[in-house]
Structures are given as C-alpha cells and as structure tokens.
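Here's a structure for you.
Shown here: the complex without one of its protein chains, the others still in place.
Entry: chain A
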Amino acid sequence: MAKKQIRVGVLALQGSFREHLSHLSKLFEELAKSEDYSEYEFKDVAVRTAKDLEGLSGIIICGGESTTMSILLQRKHLLNPLRQLIREDHLPAWGTCCGLILLSNRVTNNTSLKLGDLKYEVIGGLDATVDRNSFGRQIDSFTETIDLSGATGEEIHDFNCVFIRAPVISGLGNARSLAKIKRNDTELIVAVRNDTVLGTSFHPELVDGDYRFHKWFIDEFVLT
C-alpha cells in the first residue's frame, strides 16, 4: 500500500529555519523506524516561494526578526498565500518567537513602523494579542524548565524553554493559553493554541537533541 505523504514546511526566509529543518529531519528519521508511523512517509521542506507551499500538511514559522520577515513575506509574494492556507484552509501552523508574532492577529508596539512602500503586516491566525520584546533586551534572555505535560498531554514534564528577546501573549480572544510562567507574581502566557494554529514564545528548535515538542506538533496538529 502506498504510504501517506506528510510534507512539513519551514518558512526559510530569515532566522533559525535550519535549526527547525534539522530537528524535523532527525525526528522523521526516528519516526520512520517506528511501527506506529508506518503508514506515513515524512519529508521536511524549506519554503522560499509560493510554489513550495503546494502539498504541505503543516508549516513552521521560525524565529528571526519580525520586521525583516514581514518585508520578505511581502516581497516574496508569500503573505497572501500563507494567510489563505492558515486562516481559511486551516493548514496546521506553528510559530516560534518571531513566528508567534507573525501568527498573532494583533501586535502591540509596532504601529510606528513605516516600511517604505510596504506596511508591517502579519499572517495572523491566532486570535490573540502579542507584545514584542516583553522580557527586555538580550541580557534578559533566559532558559526555564517548564512542565508541559498538562498542555500537551504527553510526558513532557521538563522541557528546556529557551527565551531570546521573547514576546509574550498579553491578550486572548478565541485562542487559549497552553503554558504560563511566573515573573514578579504575574503570570505570563508563553504558549497558545487557536484550533489548528500553535504559538510559542520559546524556541524548541534551539534545544539540541530534544525533538519532543516537534513530535507533539506533528502528532497533535499535523496528523489529526
């Protein structure tokens, strides 16, 4: 019997896309050996043009600089196709850090940006509001070990969440919170889900040798 093709894209314009692609390809090597996944054939795809979007079962929007990425999405004619796929056709999507910003419907502290002939545009899909650089500057970047087992329903009790000049979700519409951390007695939302769209403030692609979060995205969003 022919195997079901599962192509997972990573937006490869700027930032940490190689890290995501490498996590996916290592995870897919593991899954190829597993009986439980024998009906599937997985492939990771670098997305640079609208043509690369054909036949995807899911897409990851990586970390980087959101202003740069917004410009490049428009220049590469990817913004509208991605909006259609993610918001209308419900293509499973996951954004990390800058990717979370680009997948949120509302972004604070970006209004003054005039990008020449372009505007600061995001893809959207998460009915949430996100604040950029919420923890301060690079020197305030941190790693916190978080129990994600409640959010994911998996045995992820101890995930090293790497936050680099990270954004935070400051308002929820229809999106729901998956994980929070505590800072000065305030709870901050660092992972959200809105139906088929996932957003995290942190970077699972930067944790060497740990593919659990990527696996959860595949299991929970791409294969269901």
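Operating definition for what follows: contacts are C-beta pairs under 8 Å (C-beta built on N, C-alpha and C of every residue); 3 or more make two chains touch, one makes a residue touch a chain; residues count from 1.
In the analysis below, contacts and distances are computed from a predicted model.
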item	value
Hidden subunit of the complex - UniProt protein name among "50S ribosomal protein L11", "Cytochrome b-c1 complex subunit 2, mitochondrial", "pyridoxal 5'-phosphate synthase (glutamine hydrolyzing)" or "Metaxin-2-like"	"pyridoxal 5'-phosphate synthase (glutamine hydrolyzing)"
Touch criterion as defined above, residue of A:I59, A:I146, A:A175 or A:V222 at the omitted chain	A:I146
Per the touch definition above, residue among A:V10, A:L100 or A:V162 touching the missing chain	A:V162
Touching residues (missing chain, whole complex) on chain A	13-19, 63-65, 67-68, 71-72, 75-76, 97-98, 109-110, 113-116, 132-133, 136-147, 162, 164-165, 181, 203, 206
